[in-house]
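Every protein chain except one is present and positioned as in the full complex.
Going by the order they are written in, the chains are A, B and C; count residues from 1 in each one.
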């Protein structure tokens, strides 16, 4: 994605580990979009009544990943306490959503795929927090 | 606002304290919009170069408040760990933004007003977290 | 809301009609939050299977109102073609969502309230577009 090249041209980048940063941004984008899609696929399933918690946590996770992806993308004059708190909250949203999607993975391929991307995004968030110190 | 009446009609509300919840939602909406407006007013000031950190933190705070306002609004099948982490991250974003806006309050009325709403939203977030236990 | 006072302090406001502008911003904020809440209340209803289209259109309307509210709030160096296209798209989202919520208004009070705010937001968008010319 172009955004990953674009960030490298920033005139005053943060001191954050670049690989961890780029991976967190890429995973937040994919996880947000995947959760929007999984919530929507859940709505069209005949057993939608069984998927209510999955839909709710997918909506939460999409919103958390969207906001976190934007905040992490910004390199100018960051506040590390804000950054850390948001990335930790995003990891919590990914963990809750991934666990719920996992419960439906055997019946719905979209839940299986969504659980995977939630796990990857959770890990990318945890790894970025670890580099903030 | 209609949303505050609408939430009261939810068929299965969360066990969260309703007054704290409604205040957090109302403050997140106002703070997000106020930060969008303050960042935009900063851009039009002749001393925009002095306001770069203010703009960045306003953009972060708007994104954090947007996501948190949505997550807190949802009453169906919540995950309290996600809720708490997001509300705490929102409080951190409001605190950082409010402190920076306060530094420009004497020169720019929009910064003074934005600092006020950030402080109120931070307090509303802290109060809601306190009721989650 | 503070945001409506804050906008009045902008150093270089647009030439848009201020009353129409402020009403559009206020309605977008309330409509976005109300649609998020109505979609969530739908999810908790026992007849959720009958409310799938209502949920989908509420999610769309919340996203359209969020983006439009932000874009309309910004006063600095606007592009009127972007502004008009977004406000028109927001009106379309409010119309579709309002019509669907209206169909469920007799059975669900949250749908009745949501239909009302969608109609008000649609009207505020139409009125703002009319002032752009």
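Everything that follows uses one rule, which is that a residue touches a chain if its C-beta (ideal position, glycine included) is under 8 Å from a C-beta of that chain, and two chains touch if they have at least 3 such contacts.
Here the structure is a predicted model, which means the values were calculated and not measured.
Checked against the full complex, the one of C:10, C:70 or C:120 touching the unshown chain is C:70.
Contact with the chain not shown here comes from a single listed residue; of A:17, A:50, A:102 or A:116, that residue is A:116. Listed here are the chain C residues that touch the chain not shown: 52-53, 56-57, 59-60, 63-64, 66-67, 70-71, 74, 76-79, 81-82, 85-86, 88-89, 92-93, 96.
Where chain A meets the chain that is not shown, the touching residues are 1-3, 5-7, 9-12, 25, 29-30, 33-34, 36-38, 40-41, 43-46, 62, 66, 69-70, 73-77, 108-110, 113-114, 116-117.
Annotation for chain B: contacts to the undisplayed chain at residues 40, 43-44, 48-49, 52, 55-56, 59.
Just so we're on the same page, only the chains that are shown with their structure count from here on.
Relative to the centroid of all protein Cα atoms, the closest per-chain Cα centroid is that of B. With each centre defined as the average position of its C-alpha atoms, the distance from chain A to chain B rounds to 21 Å. Work out the mean CA point of chain A and of chain C, and you get 26 Å between them. Each of residues 52, 56, 59 in chain A touches at least two other chains.
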